[in-house]
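Note that one protein chain of the assembly has been removed; the remaining protein chains are unaltered in position.
For subunit A:
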Amino acid sequence: MDLDPEGIFRDDSDEDDDNLHEREANKEMVVYLIDASPKMFTPATTAQSDEKQETHFHTIVNCITQSLKTQIIGRSHDEVSICFFNTKEKKNLQDLAGVYVYNVTEREPLDRPDARLIKEFSCIEDSFMNNIGSRYGITSGSRENTLYNALWVAQALLRKGSVKTVVKRILIFTNEDDPFGGITGAAKTDMIRTTIQRAKDAQDLGLSIELLPLSRPDEDFNMSLFYADLIGLEGDDIVQYVPSAGDKLEDMTNQLRKRMMKKRKVKTLAFAITNDVCIEACSDYLSVLCSFTKCCCDLSINYLLLFVGAITWLDSISNLPLKAERSFICNDTGALLQNPQKRFQLYNDKVVKFSVRELSDVKRVASHHLRLLGFKPLDCLKDYHNLRPSTFIYPSDEQVFGSTRVFVALHSSMLRLGRFALAFYGTPTRPQLVALVAQEEVISSGGQNEPPGMHMIYLPYSDDVRYPEEVHLTSGDAPRGTDEQIKKASNLLRRTELKNFSVHDFANPALQKHYGILEALALGEDEMPDIKDETLPDEEGMARPGIVKAIEEFKASVFGENYDQEEAEAAASKAGASKKRKAITDAASQKSAAYDWADLADTGKLKEMTVMDLKSYLTAHGLPVSGKKEAIISRILTHLGK
């Protein structure tokens, strides 16, 4: 069974609609390099309470587990590998000391995450000390360089796959800002040099190295000590990396989680702001074109509606996947066709043929870019001007220098003047009017809540808007709430307010349940998980006397005193209606019992009966009564099993 049989949550978007679906080729391979030195296991907070204190190691394990869970739902084709360094034990291909590549059975070291990996990794802390162990990696006296080893192992793991089609990343988690602090002299400079060289080699191969630093409670993580050189940061960029507010571990978890996700650019758009046509009188074939004041921006998807139901068909006996084969058959002759290239539409009862090319021509009403049309005040953007999830655009200087500057200038003008930009977005699949709403950056202690840029909101056309509120018009004026009633309603609103509401708090219960079940089945567990549905209202809270009173007052003011009683009566009369229905069915079954249906069917006398009589059979057996006489007869015959 499909979980979404009505498809109300599914976009029947075209396959080539690159807006909503990122291309599969855009695969990612990640190696998580986790520092396992004893420093990671010291309490991460300065709080003096007796509660069990969390360690940075715990934070990281949590983060990665969460990220793996999201990944298995959303991007299960990406591959990951988890690798600890500064460990007692070693486990890696090169047999280098102090590096442990974590894995579970039936899985390559770098592979798609599976249920077992998530399950076992999430409780790794219990067994970590016994099985893997922790130690300081780089100490004076030893010639080991565990960080160097770790980078080498990670690079080796990421050997497969071409960098052209795969994004390869190494993520380093550590709270040690000065890994070579323990040693001095020539050994130190030498180690630093070789480690940085190793990182540079990896980056030259197209691997990106990212650092997710954790601040110690007593001191901030100092990037400039070593890591800025390792990942090749300069000047301003360092500021970006410094983690804020090390004392709130929760915020840090949040920041890590956000940073672990790689931004994926969907495409780069030219945003034509104005076009001043200045045709140069020159035979140069490139410059006899209009020059545009255009800037480029990157489009990224901040919302990807996930729905359950990625299925394949299996053979129920062997449980092996089946291959679907499609064949085209001519409806008139029954001949097998190759994929037909022509399409047709009945128009005025005539067949009008189109080639695929012609259809794509018709859809191309504008160039494949954003075209600015003008600006409107924000209140022109109504609540019902929406069709699909918005996308996010951020300027890019990669193709046109100075784009960012124009974008930033427009962004701040729009914010200050309270305008949004109306633009035409000419995708060939569905050219659409869009509203570009400037978004100011919102920063809280948990990091960036809203990035700066513009939201692209897809607007409906007049063909897409309906007016259901005008369907049932009364001849007189529609009744409105009086001031008194509105006052009561306001009181109700105040009482039932959700404080600090955020959509981040609500998980999709259908999705959670679906994947919970799958996880249990994949691991062969018998117990089905119990998922809490966070979207259910808080019954207990609603029963608080203040709220109950506010509701009662509102009810009395709007519905009158005796509303419940009236409702009960109405319900009773409805029950009367169902009684009536029952009476009809009874009458029909009596009537139908008067005939010997099997005999009538056998002798072919059904055709001679009236439709009313035939229908009595259907009503008596609870079958649909619609259709023409032939349809009714055939339905009766099917029901009789003839």
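General observations
In this text, a residue touches a chain if its C-beta (ideal position, glycine included) is under 8 Å from a C-beta of that chain, and two chains touch if they have at least 3 such contacts; residues count from 1.
Everything that follows uses one rule, which is that contacts and distances are computed from a predicted model.
As stated in its UniProt record, the chain not included in the shown complex is "ATP-dependent DNA helicase 2 subunit KU80", which appears among "DNA excision repair protein ERCC-8-like isoform X7", "ALA-interacting subunit", "NADH dehydrogenase [ubiquinone] 1 alpha subcomplex subunit 1" or "ATP-dependent DNA helicase 2 subunit KU80". Residue A:H369 is the one among A:H56, A:K90, A:R169 or A:H369 that touches the chain not shown. Within the complete assembly, A:I547 is the residue of A:A97, A:I196 or A:I547 that touches the hidden chain.
Of the candidate positions A:V30, A:A154, A:M223 or A:A510, contact with the hidden chain is made by A:A510. Per the touch definition above, the residue from A:P340, A:G546 or A:G622 contacting the chain not shown is A:P340. Note that of A:V465, A:A568 or A:A583, the residue touching the chain absent from this view is A:V465.
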